[in-house]
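Beneath this line is the structure, given in structure tokens, with notes to follow.
Only one protein chain is missing from this complex, and each of the others stays in its spot.
Naming follows writing order (A and B), and every chain is counted from residue 1.
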Amino acid sequence: MAHADPLGGGSRRREGLWLAGFSVPALLLVVGVQLFPFLYSAFLAVQDWSLLRSPQPKGFAGVDNFLWVLADPVFQVSVRNSVMITGVSVVAEVVLGILLAYLTSGSTWRLRAIRTVLILPMVIAPVAAGTLWRMLLNTQSGLVAVLSGTTGLPSPEWLSDPAWARIAVIMLDVWQWTPFVMLVVVAGLAGIPGEVLVAAAIDGATRWQSFWRVELPLLMPVILVAVMFRTLDSLLSLDSVYSLTAGGPGYSTHTITYYIYNLGLRNFDFGVAAAASWMFMAFTTVVIVVMFRLHRRVDVA
Amino acid sequence: MSADDRHAFPDPEVAAHIRMTRRNLLRLTVAGAAAAGVGTVLSACGVSSSPSPTAGGSGSGGKPSFAAGTTINADYMKSGTYDKAAEAIAPVFEQVTGGNIKISTNAWADLNKQNVTDLVTGTGQFDVMSGEWWIVDGFPYLLPLDDYVKRDNFGGDYIPNLFQPGPSNFYQGKRIGVPFSADCITVIYNSELFKNAGVEPKWDNWDDFIATMDSLKGKLPSGVYPHVFQFGAPEQPGSLFLAAYGGTLIASDNTYKVERDKALRALDVIKRLVDYGPPNAKSLSIDEATAVFLQGNAAALLSWPSFVRTVADDPSQSKVVGKWAVGSLPGPGFPLLSCWNHFISKQSKNPDLAWEWIKTYSNVDNGTEFMLKYGVGSPYDATYTGPEASKHAYDWPQCGKNLARAKPVPYSNDVWQLLYNNIGDFLTGSATADEVIDRWHAGWAKYEVPPSLIESAVGQGLKAS
Partner (left out) sequence: MKEAVARADVRGVPRRRVDWISLLRWLILVIAVAIVVIPLTYLLLNSVKLPREFLTTPPTIVPSVLTPEHYASILSDPEFLGRFRNTLELTVASTIISVVVGTLAAYGLARLHVSPTVMTIVLFVFLFIRFYPRVTTVIPFFLVMRSFGLLDTVWAIVLGHLGITVPFVAWLLLIFFRALPFELEEAAMVDGASVLQRFWHVVLPLAAPGIATAAIFTAFFSWNEFLIASSVARNESAVLSMTVASFVTDKGIYWGPMAATSVVMIAPMIAFALLVQRFLVRGLTLGAVKG
């Protein structure tokens, strides 16, 4: 950072002011649109306030909202569902993403075309992807039902059976976001110096050994960051569940995000929704901190 | 006849302001109303001559008394029924009143959310809203309609109980809603399939009904099922529960509670019904369940006649034309009444025009016509006894009888949501019947029952004494 200073002290200060001024609009936005609502939500979390029952907060509620959420069976179910859906999705995405990254590595036009097609699901609005899968899985008219009918495979009641509905949510996440892991791994692969691989080959490593002992460890930091990106984005995703299953049947695909959304923006139970979201945030903050550290390390490396 | 008398309910200042706008005055001048002052304008719209152009105009030669460009917003459920009817009469309304109407449509859950937030937050986007008990949280923010009703002598044509508190929505003893539809869930059956199977479409209670389904089971052609129900529409099994339950919904201590024994029996009925439907019974939406019945693949359909009748009589969509009939819903519970009310928001800047819209929409002629065209259940007596009724003997008369038994449910939206979501978990086996009832009681404990719902529950016999 220590640059030679071709300017005198006065203009340096003036320049500093300019540069600081450049950051002001962004700062205002972050404070106004992020920080203020953020603090406001901390305030809401300790208020007794359901908008439907009263237009103004009714008073200080202490930890009541938190206790209510913790005791709510729907919250417990939602946490379980979130962990399950996110966990399975991310593992599947990483395995498939690495596989596809290797299979599509190369620069022939065919491989490039395939990579281009494979990333398309990522640009689709999640809410539209959800409705698309709802069409596919519909038991009366959906393509999947027809295919399983003609091939004689069992045809589950996709969106009305709890286990299958969760699988459907996972399938949607994997369909849409495996390409992300693929892209990250492709980029990570490009960063591995060719000499390392040549050296491994000279040492007599088989292709499999080379992958397992040399490339994977080198890719690991990148993969870990991808895992955390996906973990957070999948935990936070609302749109796809909203449009695919609407949390049903019953509560079987309620995720934490959907639970908070339903409490806060459908039932307008602001106090408990804020409390639930702060508990959720405590968890995601831990993941973000870990990711940040890792990220810096990757940066340095 | 002072301005204040006339506008006792809308804010007098606001009302005066509307009438004073330059465009309004200009228009009236052009129309030959010979008015240049507020007083004149107001008296031109006075009670005796009525502001309602449909009721004979206001001395300006039948010219509209509402400024062109005055727009009101109304919202309806996206369903191809009430919303379509509204869109169909909008041009007539605009022509007659000179005002404009903008109609928004939303899915049921979004509609409720939108109405309630609009009201509670004082946003005032919608002048006319449609809804029922589910938006009870918004009731304090709705305009009392008693003065309009009295002034225009409105409401004499309704099926009497529909104009009473309960089906009609009231807040603190004042009327805030007037009905524009009446429908209740019931059994619709395929008379040909019943006849060929040699089974009578008769039942008093759910045990009878299930026995009937059971005797149909072996006698129907393959691929045809005894009945079909929209288990896949999340809130629909809730109405089945109410039909099978027959107990009280609000306990003597004014909390939401069900009677466990009766609730257990009702849940059991719901579960047994699944077995008599198609293999994918649990995933069918209302449209899909209806389609199964219309294809002739189910002997009975548990549904809302307003969603069924127009498609069932359309040969391009139905194989059961002339073969279907409305039956009665088994007891001991009640058929859930869907009686949509029109409301006016207190925030509305044009309550008079909003009321004109309500009157344009809700009258006997439209009641019968909307029933014919869009399937909307008419809330008027005359429809069920008039000349059209005899042409629909398989449908309308029984619907009239069902309506006499039907009740609205004293639940706000979040209470209702807990009811049906837990039934959803019960149907998929994620919760036992006892767990469902425990979860209801635990979840409902959070909610106080609003006084207007207690009143309604008492009136409907749904509160334990």
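Rule of thumb we're sticking to: a contact is a pair of C-beta atoms (placed from the backbone, for glycine too) under 8 Å apart; a residue touches a chain by one contact, two chains touch by 3 or more.
Since this is a predicted model, take the numbers as computed values, not measurements.
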Identify the residues of chain B touching the omitted chain, counting contacts across the whole complex. 73, 77-80, 104, 106-110, 114, 118, 121, 123, 125, 233-236, 285-288, 291-292, 295, 297, 307, 316-317
Positions on chain A where the hidden chain makes contact: 1, 3-4, 6-7, 15-16, 18-23, 25-27, 29-30, 32-34, 36-38, 40-41, 44, 99-100, 103-107, 114, 116-128, 130-136, 138, 140-143, 145-146, 149, 175, 180, 183-184, 187-195, 197-198, 200-201, 207, 210, 222, 225-226, 229, 232-233, 235-236, 238-239, 242-243, 246, 257, 260-261, 264-265, 270, 273-274, 277-278, 280-281, 284-285, 287-288, 291-292, 295-296, 298-299
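Assume only the chains that are shown with their structure count from here on.
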Counting in whole Å, what is the centre-to-centre distance of chain A and chain B, each centre being its mean C-alpha position? 41
Within the complex, chain A is touched by chain B residues 109, 113, 116-117, 120-122, 137-138, 231-232, 234, 280, 282-284, 288, 291, 412-414, 417, 421-431, 439, 442-443, 446, 448
Residue set of chain A touching chain B in the complex reads 51-53, 55, 68, 72-74, 138-140, 157-162, 246-252, 265-269
